[in-house]
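Missing here is one protein chain; the remaining ones are kept as they sit in the complex.
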Amino acid sequence: MNRALTALLVALAVLSLPGLAAAQSDTVKIGAVLSVTGPASFLGEPEKNTVLMMVDQVNAAGGVLGKKLEAVILDDETDVNKAVLGAQRLIRMDKVVAVMGPTTSGNTLAIMQNVAAAETPLVSFSAAEKIVNPVNPWIFKNPQSDRHAVARILEHAKGRGYKKLAILTVSDGYGQAGREVLKELVPAGGFELIADEVYGPKDTDMTAQLTKIKAAAPDAIVCWGTNPGPAVVAKNRVQLGMDTPLYMSHGVASKKFIELAGEAAEGIMLPAGKLIVAAQLPDTDPQKKVLLDYTRQYTEKFNQPVSTFGGHGWDGVMLLAKAIEMGGSAEPQAIRDNLEKIKGFVGIGGVFNFSPTDHNGLDATAFEMIEVAGGDWKIMTR
Amino acid sequence: MRPWYARNLAKAAFFATALFLAPFFLPNEYYINILILGGINALIALGLNLLLGYAGQISLGHAAFFGLAAYATAVATTRLGLPIPVGMGLGVSLSALVAWLIGMPTLRLRGHYLAMATLGFGIIVHIVMNETVEVTGGPSGFVGIPRLALLGFSFDSDRSYYYLVAAVLALAALFSLNLIDSRVGRALRAIHTSESAAQTAGVDIAGYKLFVFVLSAAFAGVAGVLYAHFLCFVAPSSFGFHFSVQLVVMVVLGGMASVWGAMAGAFFLTALPEALRGFEEVDILIYGAILVACVMYMPMGMAGAAAGVWRRIGRLRRGRVPGQGEGGHVG
Amino acid sequence: MFAAAAQYLVSGLTVGATYGLTGLGFTMIFNTTGIINFAQGEFVMLGGMMSVFFRTWLGLDLFSAILLAVAVTALVGAAMERLTIRPIQGSSPINLVIATIGVSILIRGAAMLLWGKDTFSLPPFGGTAPIPLFGAAVQPQSLWALAITLALLTALKLFFSASIHGKAMLACACNRKAAHLMGISVARMSLFSFALSAFTGAVGGAILAPITMTSYDVGMMLGLKGFAACILGGLGNPFGAAVGGLLIGIMESFGAGYVSSAYKDAFAFVVLLLLLFVRPSGLFGKSGAERV
Partner (left out) sequence: MSDSAPLMSVSEISVRFGGVSALADVDFCIAKGTVTALIGPNGAGKTTLLGAITGMVAAQHGRVALEGRDITDLPPHVRARLGVVRTFQNLEVFANMTVLENVMTGRHALAAYGILDGILRTPRFRAGERACREAALEKLEFVGLADKKDVLAGELPYGSQRLLEMARAVAAEPRLLLLDEPAAGLNTQETKALAGLISRVRDELGITVGLVEHDMDLVMGISDAVTVLNFGTVLASGPPARIQANPDVVAAYLGD
């Protein structure tokens, strides 16, 4: 009977694979836990590509403090457990000085406590407000906040004189966060919330929800989700012959959305970071050069269109590099202290102004209201 | 020779010693985390093995019991401000209670229909976890669960937590072994092979099915509360269909109807992705291939394969003298 | 009010057709081999994804791209049977199921590496202007989907009742040993059933890609719903699987419309569970179905 124990011991032995954790003093190791595979891979993959590309650029320009920057990227497969394990591994085995990511809000919330307890700074690539509110001294995030995106939408809706709004959100972490903010800000902004519908992340038909919304006759609809759901919503809206104006969230701000929704995308409005409309920005915009450079480099290197998500990788690496240079030290404590002091940093997501009470550093001006016209994004003038 | 009734105790003690020594062989503290998660998964697999391996009743919704307990203790210890032991008790009780309620109508179903019903139950629970945002925090998860502290001792370090999980696991293994080596275990295996023959032996099959279903849900519940107070965070995505399937794979890959096999399967599948990290995105292909290869080359699971190797060694040693009393189930 | 109900029905039928086709694939394999093939959803995914890629990579027209995609998927199905199912024929059912789970992970992984993680769309077969019907707006592609599903069902029905291969497959379904004694090659029928259900799945994937779009990971959810469709209809009954699929689609869409869009999937599964408690072998299943 004990022989079956052998099987167990063999399995335990798999764990005993020797770790390769040789700390070299001529490099500065930063880590990242990203959803390179799994449901959020469309976010994680460009993030990973960008992080690698930016680390190369930093090193080509002489590295940080004269040392080479090295990025250890772990895939969490969009799974909470793997994210926690990944963060532990970065801290304990790879002994990184700072952690970037994770890609999704749920995974960030899951690892936050551990990373902070290990006194390592974390620069998250996910949007949820809970990450930086209340402020945890070790936790930062660089994507724009949902709150600012909603504020831009509502400001625009007010300008158009809309009164009654319907919301349609996806039932995952992204949609949930958006829904919470919408349910708070829509009534607060003097609007009437007359329909609150939800769809599943893998749903392929939203006509039922839209039919219900149609019956409620709102002045405009706000849909909060990431591809492909919103493209289905756009198509179904046209199919049902609805001409109610449709707002999307910044979660669809990539060329992919227009490709998927086709003609149904025409006229759809959304708040988005400036990256996808960089060429249309006035030359006076401080971000324009940075955005165009990144677009060109990324497209050349990976033969794929840029997306806002990849931009988080750019901001993550460059903010860390900046903090290290500012403090002249690659110690976690110094990086944390100096991240908090960064002001006027021109990045992809916007112009960052961190402070001890603001660990996101962006405001509503990081967004432009844009619409789809003629199969491309256009900055709206009013 | 030890008395026959103490044999399981000796095996469990041996196992406990192995678990105790395991961390000393780890090249890095980080691997303790994997051992903890492996131990938690092994606990669920032990319970599922009683249900699936011994009684032959499938459940494709066991992640739900794991999750229910985790959420129950999360809510109890934060929102309701109850002490941690109370929260853990509530969690395990909730899993067992829900299993009892759902088990009564469900366990009348057979084969693929039972698989579907348990799968459907798991999906319903998962959706409820996602949608009752006020209670569970919704898809983005439940933050701020306190780390485990019992009797004034706080399990803050991962090593202390590991020893707690290891102790619970060793006890659970002893519990399972003793249960199996009794009339209850014989009744369960009887139900697996022939329900009518079990009935005619006086076995209350409906009663035993319900008993073992509730028991395995309670095992998952214990794992769930340990998980919640270890990670200090829970999200619905850990308790979906995917994990339910993975649990079944752990049991089958380890070896059905083997206490050691189920645990081996759990540790193996928990550690495998870690071992495959170096392959980056190709790891998913290797993972799938390993799964297929395992069922192809180890039809009786890891326990069966180990038994086969052991037998071969024994035969070599004894010089082809037929062994006596090789019979009996593994474990 | 009535228009809304009609719209829910149309949406439900369109989505339900996918589930039904997936369920049909499940049934064909189950009937000849007794295996629940968890990779069935991946066949649907392959049908859609390959149509997209043959069209863009090879520059084929829509029709040829789909034809090629369906044929290749059928080959994948046959290869799967040959390489993974055949060698472990005599294994316990649960091992076979795990093997199919392994294969589904492999196929999904390969698709991800080959074609990336994005979502893709296929142009509709003909017409984009919605057709009004009892107050509901119907996409022409929905009609295509329903029509092709029906045609496929009829063809399969004919195949099973009229052709020698079909009859042989049915014989395997009734009694494998007897079929073997009758000189029917059970092994060949098993191969054939995998190819045929991969074919069916791929057709489903191709006709639905224009409506629902497709990506490397759509298979798992479809597999789940397809399995639910077979169970609802009664395992082993192809007609039951098709009806089961349509019913689940309708339940989801009415659930979303009248109950709550957040709980629509839960609603469908609650109904399914309640039905199983009353009828333990599904709507059209033989009572006293044997255990695995």
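We call the chains A, B and C, going by the order they appear; numbering starts again at 1 in every chain.
We take it that a residue touches a chain if its C-beta (ideal position, glycine included) is under 8 Å from a C-beta of that chain, and two chains touch if they have at least 3 such contacts.
Source: prediction; values computed, not measured.
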Quiz prompt | Neighbouring displayed chains - absent chain, whole complex | solution = B
Practice problem: Check each of B:I102, B:M129 or B:A190 against the chain that is not shown and name the one that touches it. | Solution: B:A190
Self-check item: Residue of B:L82, B:A149 or B:L179 in touch with the missing chain, whole complex considered
Solution: B:L179
Quiz item: Please identify, in ascending order, the residues of subunit B that touch the omitted chain?
Solution: 5-6, 8-9, 175, 178-179, 181-187, 189-190, 192-194, 196-206, 211, 257, 325, 327-329
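Here, only the chains that are shown with their structure count from here on.
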Quiz item: Once you count every C-beta pair in contact for both, which comes out on top, A-B or B-C?
Solution: A-B
Quiz item: Whole-Å distance, subunit B centre to subunit C centre, using C-alpha means?
Solution: 32
Practice problem: Please set out, as single numbers or ranges, the residues of subunit C touching at least two other chains. | Solution: 112, 262, 265
Quiz item: Got the subunit A residues that touch at least 2 other chains?
Solution: 37, 171, 198
Quiz item: Can you list the subunit A residues touching subunit B in their complex?
Solution: 1-12, 14-19, 21, 36-37, 74-75, 77-82, 84-85, 88-89, 91-93, 105-106, 109-110, 112-113, 128, 130, 171-173, 175-177, 180, 198
Quiz prompt | Of all residues in subunit C, those that touch subunit B in their complex | solution = 36, 84, 87-88, 91-92, 94-96, 98-99, 101-106, 108-110, 112-113, 220, 224, 227-228, 231, 235, 262-263, 265-266, 269-270, 272-273, 276-277, 280-282, 289-292
Self-check item: Partner subunit A, residues of subunit B touching it in the complex
Solution: 7, 11, 14-15, 18, 22, 25-31, 33-35, 37-38, 130-131, 133, 138-141, 143, 231-233, 235, 237-238, 254-255, 258-261, 263-265, 267-268, 271-275, 277, 280-281, 284, 302-303, 305-307, 309-311, 328, 330-331
